[in-house]
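With one protein chain held back, the other chains of the complex are shown just where they sit.
Every chain is named by a letter (A, B and C) in the order it is written, and numbering of its residues begins at 1.
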Amino acid sequence: MLVVMQQDATEAQIRAVIDRLVDLGFTVHRSTGVLHTVLGGVGPVDDIDIAVFEAMAGVKECHRIVSPYKLASRFFRPQGTIVKVGNVEIGGPKLVVMAGPCSVESEEQIEEAARIVAEGGAQILRGGAFKPRTSPYSFQGMGEEGLKIMRAAADRHGLLMISEVMDASQLPLLLKYSDILQIGARNMQNFNLLREAGKVSKPVMIKRGIAATVEELLLAAEYVMSEGNYNVMLCERGIRTFETATRNTMDVSAIPVVKKLSHLPMIGDPSHGTGRRDMVLPMARAAVAAGADGLIVEVHPDPDRALSDGAQTLNPGQFAEMMAQVRAVAAAIGRAA
Amino acid sequence: MLVVMQQDATEAQIRAVIDRLVDLGFTVHRSTGVLHTVLGGVGPVDDIDIAVFEAMAGVKECHRIVSPYKLASRFFRPQGTIVKVGNVEIGGPKLVVMAGPCSVESEEQIEEAARIVAEGGAQILRGGAFKPRTSPYSFQGMGEEGLKIMRAAADRHGLLMISEVMDASQLPLLLKYSDILQIGARNMQNFNLLREAGKVSKPVMIKRGIAATVEELLLAAEYVMSEGNYNVMLCERGIRTFETATRNTMDVSAIPVVKKLSHLPMIGDPSHGTGRRDMVLPMARAAVAAGADGLIVEVHPDPDRALSDGAQTLNPGQFAEMMAQVRAVAAAIGRAA
Amino acid sequence: MLVVMQQDATEAQIRAVIDRLVDLGFTVHRSTGVLHTVLGGVGPVDDIDIAVFEAMAGVKECHRIVSPYKLASRFFRPQGTIVKVGNVEIGGPKLVVMAGPCSVESEEQIEEAARIVAEGGAQILRGGAFKPRTSPYSFQGMGEEGLKIMRAAADRHGLLMISEVMDASQLPLLLKYSDILQIGARNMQNFNLLREAGKVSKPVMIKRGIAATVEELLLAAEYVMSEGNYNVMLCERGIRTFETATRNTMDVSAIPVVKKLSHLPMIGDPSHGTGRRDMVLPMARAAVAAGADGLIVEVHPDPDRALSDGAQTLNPGQFAEMMAQVRAVAAAIGRAA
Partner (left out) sequence: MLVVMQQDATEAQIRAVIDRLVDLGFTVHRSTGVLHTVLGGVGPVDDIDIAVFEAMAGVKECHRIVSPYKLASRFFRPQGTIVKVGNVEIGGPKLVVMAGPCSVESEEQIEEAARIVAEGGAQILRGGAFKPRTSPYSFQGMGEEGLKIMRAAADRHGLLMISEVMDASQLPLLLKYSDILQIGARNMQNFNLLREAGKVSKPVMIKRGIAATVEELLLAAEYVMSEGNYNVMLCERGIRTFETATRNTMDVSAIPVVKKLSHLPMIGDPSHGTGRRDMVLPMARAAVAAGADGLIVEVHPDPDRALSDGAQTLNPGQFAEMMAQVRAVAAAIGRAA
């Protein structure tokens, strides 16, 4: 149930609608747009007679939402969401780039990486301190020490930082150091983690699971948003198909599909999307051309010595070249970069 | 690194090999078979000269294991694993059936379900108290109250019980009530949960993720086993493909493939595997014919009123028919049922 | 549009209905069952008022068929189709086995294969004389010479024969030698070939394409049937998924799904379905347990020297063992073998 208030609706009128929704058993989410306030009512059933609300003072229109996600739906915020972190706006006119190594490995490595990232003109430093690894015997990340040195490196270079939280128990640690919380593809349906991430205020980036439909991705966002945290962005990072030429198949079309169905910013990850260093550049261009609000890519001072994901990681020269090219593509479709 | 001891190796000889492995940085897992003790050495590298061990007293042979999983490998326990729970043996000659509703909904429902399950000759009652649901607005399960009434119903009917743990924080509760812990498909790569499940002694059943390869499933088992819990069984419950006639595509071939690669018991789930009540019976027969050690199926006193998964749930008559037919197929391939 | 005639409908009444259907622009297909004659009317539109027909003398009931396939639908022949070839009935109570080498390679090889197949109790010799090969540089088959020596070998051992037709231009040759025409997975949507195969009277077995849905498979059958050839059987031989442990993923559930949606016989191919010799036996059992009317498997006197598909081909001992085991499973589910 979505109630769109008139442009000149008073706070009292808005309150009255909220109260009515609550009386009927709905949880109410409020979104204040430039022109209209929109009230999202989430309830166990959606079969209320909407005429009841359309007749109320200050109400412009009322919609029954049949998609399984409501707060993540484009209807809830037709103007789109801009996630603000520090002085960076994700989902606005300017393309945002997050870059850095797969794993934080040492102070020298992350310092060097941060320098490359900042010089290339990216705004956000990425890097994992807790690593989800398919094998229990692979490098599992540096933990808090990794977060600490990453924070310091980001600060030295005027960058924001994003890092992955693998379990609800790690949330306090991540909140202490990181500006954006990443929920990885393997955890896209870790519903406990999603709920807990919905109770914090820092922005969350949810990566699409390798076998998740776009609808399931939006429902994952709904889990976070239904707990009150609307600072959500989504990320396409490749799905699993029969093709083996690339490690995953980057579903570039998911970018415009999500942008149409939802108001949330959409990030493209050509590093995981292809798993091949030589494919990152063309697929970064493709993601931007398809309408991505940002990119997240892996770059390492010396990719061939990276402890994880080296095969898909750019070297500094490749990263600089990518930044130049994606800026040109962004400009071509009327976007700042 | 696997060291197979001679049949008449003494405890002192075994200890000497263990000490040597530990000195070289290996974690040692010990498996005592009918004829041979096998020592599994898991280390950061696998490039030790195995001749060192082959020369030691009491050693029969020594293998460098190149598969990414070691403890889950068939080589570690060539004779196969039998998971013992109460008086039930899973992985032995007798086919084991786990059955019950998708969700525990009420005392009456679970009591009636337990009666049907026991009368049909199944040994283990299934039912979820914590439900992973794609939408945050769907029924999420009864929680501890559900576990409590399920335990009571199982006990009244002489059944064991299996129930899903969705997060490491729920482990103490599940351990209190349930005989077997189920780790669901969405959590197959929730590595934190897998590790924690490796620290308990109760048996764990891991369901294959809908986009997980057999190798990744075995690596999930490796996570649990590497922490010391060898009471692991695996479950095929359908993978995601392009076909829409069934909700998932049950990869029946994963059953003999896992049985060949690993010593762990393998369970077939034709309910989730197909998502269609009318396909459960033929696919239960197929799973048993392919060599499954057991089945897990959904049955409900009144499936059309089930709060979840009703479309794939058998009614009591269909369940009785299935039990009769899978017994006949099991007997045909030389298996008790 | 399906018109079911009454049990005692006269030929004149049946003719009257046919004439009426033809007047309305329908092409009429007639199926004579034990109790009822069913008339399938296929037209450009399906929005005729069915009351017109229900009022006619001798008509029992009338259905508008909304599935995209009509003649292949179970409704058209509720009793099921039995394809008769020589003294073999496919789709009846008895399990039928087709076996032989992937390719006809020499007179000695096919003679030896035919002997093994006949001794094992199978009824039909399989073997390709025209081979669809992914690479233009692979062995492409012996052509007519291969068909000739295969026919002779089949006759010597009292077997029927099935062989693949790759192109409409090869039809006359295949019709000259083979009892059953096989249309391969890559040609499942070669509509020209399907139509031409619909104009002959010999039985046709259509293999499911590796990315074809069950609905598309039934529509391929509809192409053949709409030209008048109702002697069609279908074959599940594995679909392409992300899993690499087997060459394809054998969709065993397609067997009961097709049996429910259609009246056509359904064959399982565990050789192509798995691509692994060691998986053919368990998956042959699974296919039979799931309700397959027959099996098609690759067997070769010396698989390691086969010119194609050796990795998935049984040796003579494995074939004999498979025959014994599938007979036991067939008996367990009430089927002769």
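We take it that a contact is a pair of C-beta atoms (placed from the backbone, for glycine too) under 8 Å apart; a residue touches a chain by one contact, two chains touch by 3 or more.
Everything quoted here is computed from the prediction, not taken from an experiment.
Seen in the complete assembly, the chain not on display touches A, B, C.
In the complete assembly, the contact with the undisplayed chain comes from A:R285, out of A:R20, A:R285 or A:H300.
Residue A:V252 is the one among A:M98, A:A154, A:L234 or A:V252 that touches the chain missing from this view. Checked against the full complex, the one of C:H36, C:K148, C:R240 or C:K260 touching the unshown chain is C:R240.
Hidden from this view is one chain, which touches chain B at 240-242, 244.
Residues of chain A that touch the chain left out of the display are 211, 213-215, 239, 241-246, 249-257, 260-261, 273-274, 278-279, 282-283, 285-291, 325, 328-329, 331-333.
One chain is missing from the display, and on chain C it is touched by residues 42, 44, 68-69, 132-137, 166-169, 186-187, 189-193, 195, 209-211, 216, 219, 222-223, 226, 240.
Heads up, the rule we're going with is that only the chains that are shown with their structure count from here on.
Chains that touch both chain A and chain B: C.
Chains joined by the most contact pairs: B-C.
Over half of the residue numbers found at the chain B and chain C interface occur in both copies, marking it as a same-residue contact. If you average the CA atoms of chain B and of chain C, the two centres end up 37 Å from each other. Shared contact sites, meaning residues of chain C that touch two or more other chains, fall at 241-242, 244.
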